[in-house]
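Structure below; questions to follow.
Every protein chain of the complex appears in place save one, which is left out.
== chain A ==
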Amino acid sequence: MAIGAQAQLLKGKVTADKEALKGASILVDGVAKAQSDEAGLFSLTVQKIPFRLSIRHMSYVPLDTVISSLPKAPLLLRMQLAIAQLEAVKISTGYQQVSIEKLAGSYDVVGNERYQEQVGANVLERLEGVASSLSVDRKTNKPSINVRGISTLNGERGALIVVDNFPYEGDIDNLNPNDVAHVTILKDAAASSIWGARAANGVIVITTKRGQYGQKVKVNYNANVSLLAKPDLNDISRMSTSDFIDMEMFLFDKGQYTSLENPSSSVPLTPVVELLIAKRDGNISVAEANAQIAVLRQQNNIDNYTDHFYRVGVNRQYAIGLSGGEQKQWWSASVGYDDNHSNLNASFNRLNLSLKNGFRPTKNLELGIAAYYTHSKRHSGQLEYSQIRATNGSLPPYVNFVDEQGNALAVMNQYRAAYLNSFSGIKQLLDWNYYPAEEALLSPNTVKLHDLMLNFNAKYQWRGFSAQVLYQYGRQTTVNEQFYEGNSYYTRNMINTLTQVSGGTLKRPIPLGTIYDYANNQYSRHHLRGQLEYQNTFGQRHELNVFAGAELRDEFSLNDNFRRYGFDKLFGSSVSVDFASNYPRFLGGGSIPITNNTNQYYATDRYVSLYANAGYTYLNKYTLTASVRRDASNLFGLNVNDQWNPFWSVGASWHLSRETFLGWKLDDLRLRASYGVSGNVNPDMAAVTTINNDGVSVYTQQLMTVFKNFRNPELRWENTYMFNLGADFALLNNRLTGSLEYYHKRGTDLFGLAEIDATAGIGNTMTKNVAAMKGNGIDLNLAWQHRKGVFNWRSDVNFSMNRDEITDYYLPINLGNILLVGDNRITGQVGKPVYALYSYRWGGLDGQTGNPIGFVNGQPSNDYAYMTANARKPEEMVYEGRVMPTYFGAIGNTFTYKGLSLTVRLSTKFGYFFRRSTISYVNLVGNRRGHGDYALRWQKPGDEKQTNVPSFIYPLSSARDAFYEYSEATAERGDHVRLQYINLSYAAFKQSRYTSLQSLQLFVAGNQLGMIWAANKHGLDPDYPNLPPKPIWSFGIKGSL
């Protein structure tokens, strides 16, 4: 190989479809050197040989070739129209497949490779910490995914999920994550406005895998097993058994339980209190009582529970996908199976099947059909620790559930043991004891689900025009069966409660045997979309893409519930009971009817939408876009004017790196700007007062109702205006790629709960348009690739900043303590974040009494009732900071050495505050909810130097507790760094000509690995206010043939 020292001339011609191609970029070793002219010709000089010659044109497949010797004749370079290739570059907005550079909006794409680095049965779980701007909110029971923060906390909270062009309303657990090809997140208004009102919290578009025309048969397979470690219940701060018993003894001396000793009182008392009563009354000796209490002091039911209820969870996942295609058709098929067993031995089995087929009967017509079927079954497991309670509160920490022989123990629940014992002579009564270790096994719950989804589409193309019809039919059947077997506490208690014994005769209005609750939900939907599109290029300079369409959506769900008594599973028979009568209660007096649980109702949701979108590109460099959409629905009680609300957006982009006047050696640079309006409707926005069924009165035998919505003509749509600026770039031979975005958000008429005068008669809060806000943020994505022989390093960073503040609050606010519930309520202080954390000013503890010190008019005070009453001014509260993270991001690194690959991903959240839990004496005494902070309480002068936990006083003061609970002493910084996941994989097999096996990969992955650093000193995980999860370790293989 000759290395030419001097410059040599290279000439060539670029053609496509046998015609000269103008405007193609010619790159030598990645550096742009020339462009092809009208005749497709170019010439350039090269310094060294060999070199890599690259031809780039956005409508054609990139062409790369290594030139090791200069040809004599002009080089002929034939470009292929980029149809098949564009599938990979194009993104899906749910309405069109489009090259990202023809868009001006803000999109994030999570590719298949990144997506599959994690293991798990849920489709959305894998997005956390992977996609920028996306955060998961776990403050509510059901975690919700939000894009760029939350616009409002009312109504639909989470992002809209779109699967293969249609919004997905079914259970997200029905989807098979191994079918996911890629995920696109629509972040700004220009991107999401096409989805209308439901896009207020962002849109996540999931595209599933499919075959390609002319593709060889390909098989992908995947099998893995995950191990879920037992949770550690001591991760939640708990009071020690000894402290708890001391507290009970103290309260016993104070007479806290005296009224409950009344023979007519059925309220359960704890074992220690019962021992103290027996000791006082001389029923057992002092020594015996003390000895028994000493034994209890050694017990802690956390260990007992962990040993007998928890096990290591095992999840197994298998998936196989096939695809292929010929000239006129493509097809794909997949099967997935999941078999999960949780730490509490609850099981979840899921089978996914999918079949897809596309074909081109003629040149202009393309047809597609897809079918997805899911069958899943859930079976309940053991009770959660927190579910094992007595009706009047938690259980004391010394109450065990299982004895040393492994027998289930009876624990306090609804009635005092002594009270129940007084009826023990009545033999007809069933055992009235509660055995938590058996209860869940005797009251199993199963949920069986069938979900079928059919998609059809037909597209006819004629010159630049195309007409497309898409239709989706979905049907989901869910059957929920709850059995309470005859020997479950639930059933025994029900039967006993209504048993009537008079003399020797016995009457049981509720028959012996299983109680069976059946709930059937039938859900079906039709979704029809018609779309016209025109796409053309005029004279090589102008490119136009316009589409407009209309959609109809009809969702129907029917719920059918009933209950059977004396149910026999085998025969399906049951015993009829009288629901219309009242029966005297065996204990406690009064009379009640038998629970019926039989009802049926349906819901119909209908939507009509019209939308249009236009994109225009000039010289492949300048792009303008616009979109508009209107939605209407049959949402009950909406004013006609409110039914239709328009959303629109405009955008522009400039492909700067294509400008010839720039001498930069950038591989790619594109600037974008967009502006758009989106909105949110609130279900409370009713033009009429509506009422809702509330059962049938057993007294008047007539229907009862409750108010659902109150006519509120003052409610308006919440509107969000978003301006977005972005830059996409590629540097250093495409080794560094990324995007940087800035956005500005303005919201008006935000929905929030407003304190109202309870005298109006509709409670003390209601939804109003309470505030206006503005916000801004930055999203940064960087990806770095480094290749050096057998060693590769890939790194990506995403970082987001999100700030907002209230610009106007429409209501007078003089209710200081409302600021304290900032987690889910707009705090309404102009200039402060929309959701902010406030505290009572904390003056430490009084050195003589251990009382917390607060402030009234700047003076130390202990008038807690006044300080915590809602008459206080907001200025008297201390502002701590934002409730939502200001900064969050993740960094992922993948190191590859030959076949070995290690991925480590860290995520972080910064700049926010949370309120940690602490001891509340009212909760402790009232319902036995303890907290480890009890041990840190002030007990003697001097303690105030080490602790902020107030002394335990009796009688209790709820205001004093509330003051401490919401003071500066319990506000914590939320900042932390988390190890999101790691993945170690080994490519055991490489493509070779001797076998059809294309790849085989073995991997180990770890998820939920916990925090590696946190700003708070208590080791609390701010993302998990309850029990933080334990790591999940997965092992598996995947490959393709």
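By definition in this document, a residue touches a chain if its C-beta (ideal position, glycine included) is under 8 Å from a C-beta of that chain, and two chains touch if they have at least 3 such contacts; residues count from 1.
Following the convention adopted for this analysis, contacts and distances are computed from a predicted model.
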item	value
Omitted chain, identified by the protein name its UniProt record gives, among "Potassium-transporting ATPase KdpC subunit", "Chemotaxis protein CheW", "RagB/SusD family nutrient uptake outer membrane protein" or "1-acyl-sn-glycerol-3-phosphate acyltransferase"	"RagB/SusD family nutrient uptake outer membrane protein"
Among A:67, A:959 or A:1041, the residue in touch with the chain that has been omitted	A:959
Contact partner of the left-out chain, one of A:552, A:977 or A:1002	A:552
Candidates A:262, A:536 or A:1026 - the one touching the absent chain	A:262
Missing-chain contacts mapped onto chain A	254-256, 258-260, 262-265, 552, 554, 582, 584, 588-591, 601-606, 608, 632-637, 643, 688-694, 697, 699-708, 710-711, 714, 755-764, 766, 814-815, 865-866, 869-871, 922, 925, 954-959
